[in-house]
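Take a look at chain A:
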Amino acid sequence: MGKHVGIIGAGVTPFKGTWREKTYYELAQMAAREAIKDAQIHINDVDAAFYGIYNDIFERTAIPEHAIHGLLGMQNKFGIRITNGGATGAYTISAAHAYLAAGRFKTALVLGVEKATDCFDFLSMSATPEVIKAIGWSGDSFFEQPLGWSASDSYAEVVLAYMDEHPGDLKPEITARISSQLSQQVKGNTYAQRQFDQVTPEEVINSRMVAYPFKELEICVYSEGAAALIFAEEETAKAISKNTGKPVIWITGVGEANEHSFAGKNQKVMSRIMSDYYASHRAYEMAGIMEPKESIDIVELHDAFVHQLEISMAEFGLVPLGRADSLIEEGLMTPGGKYVVNPCGGLIYCGHAVGASNIMSAWSARNELVKRDLKTALVHGTGSTVAQYTACMIFEHE
Partner candidate 1 sequence: MTEEFRFIEHCAGDINRTIPKRYRLQGSQCSKCGALFVTKRLICPECKGTDFEEVALTGRGKVYTYSAVRVPLLPVLKKGAYAIGVIELEEGVKAEGQIVDIDPDDVKVGMKVETTIRRAREEYPGKVIYMYRFKPARQ
Partner candidate 2 sequence: MNKISILGYGAYIPRYRLKIDEIEKAWSDKEYSTRSRRLGVEEKAVAGFDEDEVTMGYEAARNAVKRAGINAADLGGIITGCMSRRFRDKSASAMIAQMLGTSEVLACDCVHSSKSGSSALILGKSMAEAGDRSVLVIATDNPHAAPCDDLEPLSGSGAVAFVCGKGEGVAHIEGSYSCSREVYDIWQPVEVPYMYYDMNVSRQQFRDVTVQATMAYMERHGTKVDDYSYFVLSQQDARAPLGVARALKIPKEKMAAGFLCMRIGDLYSASALIGLAAILDTAKEGERILASSYGSGGADIIGLRVGKGIKGRKDACPSVEDYLNDKVYIDYLSFLRYSHVL
C-alpha cells in the first residue's frame, strides 16, 4: 500500500471562457503560486512536479510543460507530464500519489493548466469550432475521425444505449432539474466561469439540442484556467499541517480503469460506463470502503454531460442502475440530501479547463470536506471516446 499521502495545499485561478491577457505559462504560475501560498511553503521545498496537460493543439506548443518547469523554479527536479484525455487531471493526481506512496518524494506539486481558446477559427471568428476540431483529433484516425466524430456524440452513444436498456430513467425533466441545481450550487464558487449563470429547469428543457439527448445547458463548457495541489507523504504532511493549522486531507483510495474503445463481445459495453465502475470500486477497496452508499459524503464528479453524471453515480454504486433519477426523485442530491454532488457547480458551471478540471474538483472536495466537516469524498475524472478512461480518488478528512 505504501505511505500515506495527503493534500496540504491547493489553489486555482478563476476559470474563464477566455483569459485574453494571460499566457498559458502565466496561468500555470498563478495556480502554483496560490497552492504554495496555501501550504505556506517555498517552491524549493517541493520535490517533484506533475503536469496535467490535455492537448498540445490547445496550447499551440508541443511539450508545453518544459517551459513551466523552470518558470516555477522547479529546475533540476523531477517533472513529468500526464496526458489522459478528459481524465488527465484525475490521472495526474493518481500518478503523483503513486510516486509519493512509493516513497520516491516527500512533496509534490500537481498542476493542471488549460488554455483552449488560443486555437482560433478565423472563418467563424470564434474559438469554438476550432476547440471542437482540436478535440476531434482525439478520435481514432481510421474509424472515428472520418465520421465527424465529436466528444458529444461519443458520449451520446453510451447514454442512449443506457436509456434503451433502462427505459424511463434519465428523464428530461430530471436532467433539467440536476442542471438547474448545479447552477444554484455554483453561486458559492467565486472562481467559477458561470458563477452568476443560474438557470431554471424550464430554461434547460428549452435550450438548444446539441447532440441528442444532450441540450446546451446540460453540457460542460470549455474553459481556461489552472489548478494546483500540493501533496506530501505522512510525516511531512503532518508537519506542514501543524504549521498552517489546516487539516491534511488524506488520499486513501485510488483506482483507474480504461475500457476498450470499440463495442463488442468482451469489448465496450455500450450501455454502461465500466471504467467508472472498476475505477470507483478499486478506489473503495484500497480505502477499505465496504458500503459506499454509507461512506461517501461528497462526490466531485466529472460531469461532462448531466446524463453521464447520473450514469456515473449509478456505476459508483451510489444509486441503482436504472434508477439514477432517484438522485432527484428521492432527494439524494438535492440540498440536505444524502450526497453533496459537485458543490463547486461541476464542469458544467465552474467550467471544463480539461487538464485542470479534475484538479479543480479535488481542490473543491478538499475545501468542502473541511468547511462542512464531513468525512469522505469521491473525486472522479472521465475522458476519451465513449467514456473510456476513468480515475477515481477517495479523500478522507482526518
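We take it that a contact is a pair of C-beta atoms (placed from the backbone, for glycine too) under 8 Å apart; a residue touches a chain by one contact, two chains touch by 3 or more; residues count from 1.
Behind the choice of candidates: all candidates are chains of the complex that A comes from, given by their letters.
Keep in mind the model is a prediction, meaning the values are calculated, not measured.
Asks: Pick the candidate that touches chain A in this complex from 1 or 2.
Replies: Looking at which candidate touches chain A, I get 1.
Asks: Taking the complex as given, what residues does chain A use to touch candidate 1?
Replies: These residues of chain A touch candidate 1: 18, 20-23, 25-26, 29-30, 32-33, 36-37, 42-44, 57, 60, 71-73, 75, 117-120, 122, 127, 130.
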